[in-house]
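Missing here is one protein chain; the remaining ones are kept as they sit in the complex.
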Amino acid sequence: MLIVMQRSATPEQVRAVCDRIREIGFVPHEIPGSTRVAIGITGNPGPVSPELFQDLAGVHECVPVSRPYKLVSREVKPEPTVVHVRGEPIGDGRLSIIAGPCAVESRDQIMRTAEHVARNGAKFLRGGAYKPRTSPYAFQGLKDEGLRLLEEVKKVHDLRIVTEVKDTETVREVAEVADVLQIGARNMQNFSLLEAVGRLRRPVLLKRGISATLTELFMAAEYLLSLGNYEVVLCERGIRTFETMTRNTFDISALAMIQHHTHLPVVADPSHGVGICWAVPAMALAAVVAGADGVMVEVHPDPTRALSDGQQSLTFEAFETLAAKLRFLADWRASAGIVPSRRSTHK
Amino acid sequence: MLIVMQRSATPEQVRAVCDRIREIGFVPHEIPGSTRVAIGITGNPGPVSPELFQDLAGVHECVPVSRPYKLVSREVKPEPTVVHVRGEPIGDGRLSIIAGPCAVESRDQIMRTAEHVARNGAKFLRGGAYKPRTSPYAFQGLKDEGLRLLEEVKKVHDLRIVTEVKDTETVREVAEVADVLQIGARNMQNFSLLEAVGRLRRPVLLKRGISATLTELFMAAEYLLSLGNYEVVLCERGIRTFETMTRNTFDISALAMIQHHTHLPVVADPSHGVGICWAVPAMALAAVVAGADGVMVEVHPDPTRALSDGQQSLTFEAFETLAAKLRFLADWRASAGIVPSRRSTHK
Amino acid sequence: MLIVMQRSATPEQVRAVCDRIREIGFVPHEIPGSTRVAIGITGNPGPVSPELFQDLAGVHECVPVSRPYKLVSREVKPEPTVVHVRGEPIGDGRLSIIAGPCAVESRDQIMRTAEHVARNGAKFLRGGAYKPRTSPYAFQGLKDEGLRLLEEVKKVHDLRIVTEVKDTETVREVAEVADVLQIGARNMQNFSLLEAVGRLRRPVLLKRGISATLTELFMAAEYLLSLGNYEVVLCERGIRTFETMTRNTFDISALAMIQHHTHLPVVADPSHGVGICWAVPAMALAAVVAGADGVMVEVHPDPTRALSDGQQSLTFEAFETLAAKLRFLADWRASAGIVPSRRSTHK
Partner (left out) sequence: MLIVMQRSATPEQVRAVCDRIREIGFVPHEIPGSTRVAIGITGNPGPVSPELFQDLAGVHECVPVSRPYKLVSREVKPEPTVVHVRGEPIGDGRLSIIAGPCAVESRDQIMRTAEHVARNGAKFLRGGAYKPRTSPYAFQGLKDEGLRLLEEVKKVHDLRIVTEVKDTETVREVAEVADVLQIGARNMQNFSLLEAVGRLRRPVLLKRGISATLTELFMAAEYLLSLGNYEVVLCERGIRTFETMTRNTFDISALAMIQHHTHLPVVADPSHGVGICWAVPAMALAAVVAGADGVMVEVHPDPTRALSDGQQSLTFEAFETLAAKLRFLADWRASAGIVPSRRSTHK
């Protein structure tokens, strides 16, 4: 159930509706819009009767919500959400570029990469300090040392840091450095981690699980929003199928589905999506045209010597070439009316 | 094994090499290139010794072929293949637009659609006369009557007909009307049909099977080429995964893989790929940027009344809007050096 | 819609109901039961009004059918179907063993294998004369010569021949030898082949497609039944998933689903299901316990020299060991009340 308030509704009227919701044992969620406030209800085991609310002062209408996900849904909040990261928006119609190595490996590696991607239009630097790995014997990241290197980058470059938080133990530590907390594909349904991050007020990049349905992705985001963290960016990074020629199957239609069914911004990760460096640029460009609010690509000074994901990392040169094309297509789609996060344009 | 002839090799020298191949019990395939001829060998159970050929007159070098597919491979023929359909090329770097209804339903429906798509830049009309359907009780197409209506279209419009051939019995009948014989996803491994079509000299649009790996798609095409039909266009139309929000998962990376590993042109079918009309345009545009040589979309005068696939068909208006954007992106990618069928551009 | 006749209904009354169905433009299907006749209706685009029939003489009741498949459904025919193959039943509660090589390779090979499997309790010999193969360069079977060898086997051994029919051109030829026409996984949705076989009166073994849903398998069988061929046995042979350690994922739950939702017998093919010879026996035994009416396994005198599927073929010794266990479990399940094809036992 969604209670849409009148445009003229006062803060007191909003508060009174929220109190009534709590009285009957449910949880209110205030959802501010540009012209009016709406209030979502969660915690109800089944449908709630609109009669309980429609006569309260300031209430415009009571709308039933048909899907298992509520707060992430366009039904509940038709306007797109713009996530602001230290002054830089994601989801405002422009294209955000997130680039950097899979893992922070050394000061030289991360500094050179940061300098290069910043010069080519990236406003966000990706780079893992903590790396969840399939094998216990594989490189697991520089950990705390990696975080300190990322901190240095922030002092030098106009870059916001996107880095993975892999468990609840290190949430606080990572959150001191990260501008955007990345939740990895293998952790999409780590509900304790979702709860810990949901209680922070810090932007989150939530990656789709390796074989998660979109509904499951939306439910994972719902964990974050239901705990009060609305600064959520979703990320398509490829799904597992029977095809073995590519690392994953990059599900480009997920971009359109996310834009249509949720109000959250969406970023494409073609590096993991396809997993083969020469195919990454084509996939990145396609993602822009398909409506991604951002693209995240892996870049490394020397991919052949990368400690992880070298086969899918772009060289500096390849990134520079790609970035120019990304900018062109981002401008074109804006002028052509293909602005992401605007539901109407997808019709 | 591939035998590359010298630039100066004479037709007699080529013939002598072919004779030698036949003598030892294998099958030669002459592959003409722009500057020199190559000769593929098939029918050999294992590797063939280069010593059998390298001293023959006119032979430049003997190259082992490492993959199970031979004649479709870029290893064997690095130059892209351009398929010519009644004067109209597919795979020459420009974008081919194939549009029309799922099935031919009536004279009025197909004529109006043909007129509309031709006016908006399509050079190819799609439309099924024979429709393979999951249910024996579903509409199976107008059959012979459908073919006659397609024949009429050809007399009126500058459109090439792409229509499905569903079995060997009707190959001849369909081939009298079709400019391009479409082999559907469910028939990708109907080897008797592949053999019948492989013996024709008629362009073929071979759709990827619903859960076919790309290697299997290439092997299916190999059936066609090994019988002498080199006029093959591959088609990505979505694969089956666990995701249920879309009809299929449109595997956009397949476009890049096909361009990289084979010399054949590739067409994207976002209508089947995603299966939801409002998402088709975004997927079609993404396919152009990802390197498709053509896009095939379903268009219907009144999708809500279509006898099949209505939920994924574009209205005339939506197609018109899309076509303009397709043309823009096709021009841009040519100017940006993202020309499909040019392997080097994918590096 | 299903029209259930009274027990006392006369043949004339049944005929009158069928005539009425034809009058209104639909197709009647008489479904004989042990105590009364039912009449299925197909060809209707939507629900049919029961009022059209319920007052006719001899009609007991009119039952709506809720699923897309009709004639194969337990809703329409609650009693299990027993398919009789030259005096040998499949689906009567006992276990049918179908064994033999992937392909007929030579007289010696097929004769020795036939002798061995017959001696160990198999009543059915499998063996391909026509082999659909992914690669055009792979062994495609002995074709007509293979059929003649199978014909010889029939004269010597008490074995019914199960062999694949791969296209409409060879249906007649194969049907002269085959006691059971096998339709392979890649042909499950070759609708023209289904129609050709549906018009014969010959038992059919219909394999599930490589990534076919069970509903699609049932719809494929519906093609056969709707054309009058009720002698259909379904076959689970593994489906395509992301797992690569096995050739396919053997979907053992499909056996239970088929027994529950259809009245047709079901055979398990663990050789293709798992694709690794040492794992075949465990899977075959599991299939018996899970309710298979039959098991089909590949057996070869010398698997290491087989021209196809050697890696999944049992040696004579392994088959002998397995056959004894299969017989034991088949007896046990009968005594334990786990009789396949009896819906009630699955509850």
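Before moving on, here are some points about what is shown:
We call the chains A, B and C, going by the order they appear; numbering starts again at 1 in every chain.
The rule we apply is simple: a residue touches a chain if its C-beta (ideal position, glycine included) is under 8 Å from a C-beta of that chain, and two chains touch if they have at least 3 such contacts.
Everything numeric in this text was worked out from a predicted model, so none of it was measured.
From the set C:I24, C:V156 or C:A282, the residue in touch with the chain omitted from the display is C:A282, counting the whole complex.
Within the set A:D92, A:D144, A:E173 or A:E216, the residue that contacts the chain not displayed is A:E216. Only one of A:T134, A:T304 or A:S335 touches the absent chain when the whole complex is considered: A:T134. Only one of C:Q13, C:N44, C:T246 or C:Q311 touches the chain withheld from this view, namely C:T246. Between the chain not shown and the residues A:S106, A:T168 or A:T321, the one that touches is A:T168. The missing chain lies against chain C, touching residues 211, 213-215, 239, 241-246, 249-253, 255-257, 260, 273-274, 278-279, 282-283, 285-291, 325, 328-329, 332, 336, 338, 346-347.
Take chain B: the residues that touch the chain left off the picture are 211, 240-242, 244. The chain not shown here touches chain A at positions 42-43, 68, 132-137, 166-169, 186-187, 189-193, 210-211, 216, 219, 222-223, 226-227, 240.
Keep this in mind: only the chains that are shown with their structure count from here on.
Over half of the residue numbers at the interface between copies chain A and chain B are found on both sides, making the touching surfaces mostly the same. Chain centres computed from CA atoms place C at the largest separation from chain A. Averaged Cα coordinates give chain A a centre that lies 37 Å from the centre of chain B. Residue positions 211, 241-242, 244 of chain A are each in touch with at least two other chains.
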